[in-house]
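Excluded from the complex is one protein chain; the other protein chains are retained at their positions.
Here is chain A:
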């Protein structure tokens, strides 16, 4: 893996946004060959989305030939609810850019048949030629998307019951009322994300530090599902200093050292 450590949240968001921007530009997407991007929600990627919107506004990038696939969505929450992931993506990203609405895919948590919805989603990803770059976050319990502790590391898109940790973490978006937080969600599986050509995980804040430690310094374990990416050929973890607080000094020093010997992709990221 690559571990990229930036001083703070804003710099980490900027680095990640630049990486996405550069990957899309270098891919040279067209009507015949779309760039497929997997996307997360939550407070961590918020800064990254803001930066991507800036790049769009200044003309650096267009999302005309980009197809997006979000990781997850709550079950049973009305799509227009301000906390649904549809609302999040519309307000924080889609409404500010030039993506074709037909190319923005999000799981439908209100579908008649949830299982069919999940299978259809996997189908859509396959039809799009697979995911070029899957961007994700990490939960305090080390989960990727809603693949809660105990999820199979070869799982596919399916319905999941949310863990207590996750419900508690999300309560702040529902007026701190645990009863209002949805208890189920549709989520891409660990296996689904592993199929992507490249995976970029954003991790910021001290409250995520222990999860990061478990994900990269301990073994592959279904209790910390992000650890599965130790077995992916191309993973980047982008974090701020606070997120590294539980790592060994040796790990941090090693990766800070390698980041100083940049490849051409990162050289343009730092400009």
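Definition applied: a contact is a pair of C-beta atoms (placed from the backbone, for glycine too) under 8 Å apart; a residue touches a chain by one contact, two chains touch by 3 or more; residues count from 1.
In this section, contacts and distances are computed from a predicted model.
Participant: Quick one: the chain not pictured, UniProt calls it what, "Serine/threonine-protein phosphatase 2A 55 kDa regulatory subunit B", "N-acetylglucosamine-6-phosphate deacetylase", "Ribosome production factor 2 homolog" or "Two-component response regulator"?
Facilitator: According to UniProt, the chain not displayed is called "N-acetylglucosamine-6-phosphate deacetylase".
Participant: Just to verify: which one of A:104, A:138, A:162 or A:239 makes contact with the chain not shown?
Facilitator: That would be A:104, which touches the missing chain.
Participant: Have a look at A:87, A:119 or A:183 and name the one touching the chain we're not showing.
Facilitator: Per the contact definition at the top, the residue touching the missing chain is A:87.
Participant: Looking at the whole complex, which of A:79, A:156 or A:232 touches the chain that is not displayed?
Facilitator: Once the missing chain is taken into account, the touching residue is A:79.
Participant: Using the touch rule from the top, list residues of chain A that touch the missing partner.
Facilitator: Residues 64, 79-80, 86-87, 90, 94-95, 100-102, 104, 106 of chain A touch the chain that is not shown.
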